[in-house]
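Left out: one protein chain. Kept in place: all the others.
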Amino acid sequence: MRVNRKAGKTMIKVGIVGGTGYTGVELLRLLALHEEAQVVAITSRAESGRRVDDLYPNLRGHYSIAFSEPDAAQLAACDIVFFATPHNVAMNLVPELLQSGARIVDLSADYRIKDAQLWSHWYGETHASPEILAQAVYGLPEVNREQIAGANLVACPGCYPTSVQLGLIPLLANSLVDSQHLIASSASGVSGAGRQAKVDNLLSEVSDSFKAYAVAGHRHLPEIEQGLGAIAGSPVQLTFVPHLLPMIRGIHSTLFARLLDTGVDLQALYEEWYADEPFVDILPAGTCPQTRTVKGANRCQIALQVPQDRDTVVVMAAIDNLVKGASGQAVQNMNIMLGLPEDMGLKQVGLLP
Amino acid sequence: MRVNRKAGKTMIKVGIVGGTGYTGVELLRLLALHEEAQVVAITSRAESGRRVDDLYPNLRGHYSIAFSEPDAAQLAACDIVFFATPHNVAMNLVPELLQSGARIVDLSADYRIKDAQLWSHWYGETHASPEILAQAVYGLPEVNREQIAGANLVACPGCYPTSVQLGLIPLLANSLVDSQHLIASSASGVSGAGRQAKVDNLLSEVSDSFKAYAVAGHRHLPEIEQGLGAIAGSPVQLTFVPHLLPMIRGIHSTLFARLLDTGVDLQALYEEWYADEPFVDILPAGTCPQTRTVKGANRCQIALQVPQDRDTVVVMAAIDNLVKGASGQAVQNMNIMLGLPEDMGLKQVGLLP
Amino acid sequence: MRVNRKAGKTMIKVGIVGGTGYTGVELLRLLALHEEAQVVAITSRAESGRRVDDLYPNLRGHYSIAFSEPDAAQLAACDIVFFATPHNVAMNLVPELLQSGARIVDLSADYRIKDAQLWSHWYGETHASPEILAQAVYGLPEVNREQIAGANLVACPGCYPTSVQLGLIPLLANSLVDSQHLIASSASGVSGAGRQAKVDNLLSEVSDSFKAYAVAGHRHLPEIEQGLGAIAGSPVQLTFVPHLLPMIRGIHSTLFARLLDTGVDLQALYEEWYADEPFVDILPAGTCPQTRTVKGANRCQIALQVPQDRDTVVVMAAIDNLVKGASGQAVQNMNIMLGLPEDMGLKQVGLLP
Partner (left out) sequence: MRVNRKAGKTMIKVGIVGGTGYTGVELLRLLALHEEAQVVAITSRAESGRRVDDLYPNLRGHYSIAFSEPDAAQLAACDIVFFATPHNVAMNLVPELLQSGARIVDLSADYRIKDAQLWSHWYGETHASPEILAQAVYGLPEVNREQIAGANLVACPGCYPTSVQLGLIPLLANSLVDSQHLIASSASGVSGAGRQAKVDNLLSEVSDSFKAYAVAGHRHLPEIEQGLGAIAGSPVQLTFVPHLLPMIRGIHSTLFARLLDTGVDLQALYEEWYADEPFVDILPAGTCPQTRTVKGANRCQIALQVPQDRDTVVVMAAIDNLVKGASGQAVQNMNIMLGLPEDMGLKQVGLLP
């Protein structure tokens, strides 16, 4: 098989820290077809020296690089650096990288929450670089596009938070619902749990079954409440129940809110609100999103209904957790930061069936 | 292979109308190990003459009977007749069968809703035997055990309604929550949709995906509201959103209600409420039910939490939709009607993993 | 959401006959990103008038056309016409279309088998245009690239035949194995069975299970034997056992052959044989292909071993049945016919995980 290399033109140099997980390989998949970007470094202590296409044979013919030990100088020489690491890694490395002039998209949770104490409460450790939290921009382009464009550090939203916020923002921005009793019943494919060797995520444990988890409190709760509170202009309260789906990719959030005013045309409101957004798609009235229609695509599909014309609105939002919920959104942020067309490298159509 | 026949003793004679669907084969599976019951007739117009173990090879060695054309006399001679038919069948045949002295367990929706007009509204046709609705007992043993014992016609609850009602009853019976804003976010395996040839239920359409459906109004809504209203002593309002899971068996309902009193020990309340129930299992505090632990078993596992100690309670209830949500509950009702031990033939352990 | 339209430049006009099935939507997915091709007509009698992105919401933002009644003039005006129909459709329409100058890629079985009587034997009906069989080129580019380039009618190989032939060709072309006792134990995802409403393909019937089928004789058997016989230079005999996998996409063929000469370096032979092929990828010695690494990609990954150094070689070949096994290969053929780069529109990376 012939190797498919990009043409000789000058490319944007991309570094990826921690590329062996699912958000790492997904960045590689998306960037393989990005017209302007080229991955020049991808780090992994555990797999250093191993070619990326040996670990992930879907990349054969698209990449010839290998994982390498993290090298600060090499990363500093990149135009953009993605952190595709578990939490607690970026917050230790980012300060120095920023000083050396790098621009960073962090896919982890380290810079999402503005309040370092709140972060510590939920993540169980002290934040290593709280002084940088203020300059980190929360990377939800539908809210912060302009700030992202000028940012040196973008904190990519979590997967659940992306779907819940995109689903509820129009309601809260227009003060249409009781913001103290929001409910999110979300469900995620298992890839959201990452590629760690855990009994809990074995196929034999989670296939062919369904359950809620972390009902007492999931780490994405404070992130969502922070984001929605900013939209609403005052604190909100959300009951957030995540569930685990017997499949790999996809997040679906079913959102419930009590309407303060039942006379608003919510379908029109949502369509207008997201009319110019390239990656948010309001479905026709009466339909429901499916995770399969966004599989592999950087897209959030949303539909809404007011069942029985009562006073509870139901909003449904579907994304691919690894794309719009992680690596796709990260590339979208990169495009914005670098002044590229926002959809460059992100035109994939959902893989259906 | 030798055929495994039951001993020569006098057995309860069981008839099954419409046995080719999933609730039919599930009745056969459960009754194969029932110590006192023997299936003597199983009807199907489409498969008349075909052995049941030819259509369902899991039954080989357990049954030697074949599907037959419906025969009123044969059914009337049974001690108990199950209707495992789509709605609109039982309501035409039951009146005559009752007159001939048969006792009936109807797994379909025909006699679940007491108000014939409400039934017509949701099922889109006129009820064929509204005069019998009053004598039909709603077959949720945890609510109506005594009435079931004396009934000639038991209307087995729907699968979603079983999980939602068992999950919410203790709260409503004790007036602990706002009964006008109940929320049920339920998810079902595809077997709940039956064995009809529909594109919508092809593996290629529903595997590896998740979606809500029937958000505007599902036929189980009025059934649930009727049942919960009877418990609460006044009408309730439920927002009910069913979802389709990419798997065969299992229903999980995540229930949300606003607490009127946050000082009650709900865990103790639930454990006490269901202490004597053989098929309702309140899980330890802090855990979550999984559909896989009840797979193939006639059991509802329930857990509950009040996240962040706010005023919203989350109740999770898991059943196997074909067992406690249909055929298992039907056998449970039969046992009660016939004065047998309630768990006879229902001792199966969930198939895990 | 803004609609993503292709630029105004002159595009190759593509027509698709019978676009509602899975090969149809897959053609649409692939052609959405094809730089030179634009779908101008897609026919369906059943869905005429319905927008393609209403039936397949993954296409929203990529297409604004609707299914239409078949229109000979409109199809004749296309530069290329794909038939994504069940067998028995193309053979009735192709003769007239060819006369009007259209160039055709037929994804169905109508023109794959050169012997009209053999075709009739396996497909149970008389061939409608046997006079055209001779000019149809079998569209396996790895064998017939030059003939495809000049063809007006290309018969795309079946999904199983693609994997089996690519896996066995180097052995047969070099007369290395007993050609009278070839064995193919193949397994396919359910999407290979199409989008017809059949009980047999319901999720509840085929999920969570595995079985062989059509062991007595599958329609792909004569196609494979014809192709391999041409390579071997004399008739071959294959025992072909297809199996159904509980998943949507992917074909894996495990091929067994008795070596006539155990001294050949088969790994080197395969790597050399396919060295210049853009879509056949020989994996490193000692590894095994997985269907997931080619999911959504136009690629066949192959590995081989001689277990225990005995005289039986095992070749494993994996494809996505809807891409290299159908629509991707069809686009590859189109590219060859039109003199475009062979990989145009086919650079997708497999969707892993």
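Some points to look at:
Note that the chains take the letters A, B and C in the order they are written out, and that residue 1 is the start of every chain.
Keep this in mind: a contact is a pair of C-beta atoms (placed from the backbone, for glycine too) under 8 Å apart; a residue touches a chain by one contact, two chains touch by 3 or more.
Nothing here was measured: the structure is a model prediction, and the numbers come from that model.
The chain not shown here is touched by just one of B:T293, B:T312 or B:N333, and that residue is B:T293.
Of the listed positions C:G124, C:G217, C:G233 or C:P284, the one in contact with the omitted chain in the full complex is C:G217. Here one chain is not drawn; of C:D79, C:E205 or C:E223, the residue touching it is C:E205. Within the complete assembly, B:I282 is the residue of B:I132, B:I282 or B:V331 that touches the hidden chain.
Residues of subunit C that touch the chain left out of the display are 181, 183, 185, 187, 204-205, 207-213, 215-217, 221, 237, 239-241, 243, 245-250, 252, 254, 256, 258, 286, 288-292, 295, 305, 307-308, 310-312, 314, 316, 318, 353.
Against the chain not shown here, subunit A presents residues 22, 189-191, 193, 195-199, 201-208, 246-248.
Interface residues of subunit B with the unshown chain, by the touch rule above, are 1-2, 4, 22, 25, 28-29, 32-33, 54, 56-62, 191, 195, 208, 248-249, 274-284, 287, 289-290, 292-297, 299, 301, 322, 343, 347-353.
In this text, only the chains that are shown with their structure count from here on.
The most central chain, judged by C-alpha centres against the centre of all protein C-alpha atoms, is A. With centres computed as the average of Cα coordinates, no chain lies farther from subunit A than B.
Separating the centre of subunit B from that of subunit C, both taken as means of CA atoms, is a distance of 45 Å. Counting partner chains per residue, subunit C shows two or more touched chains at residues 22, 191, 195, 208, 248.
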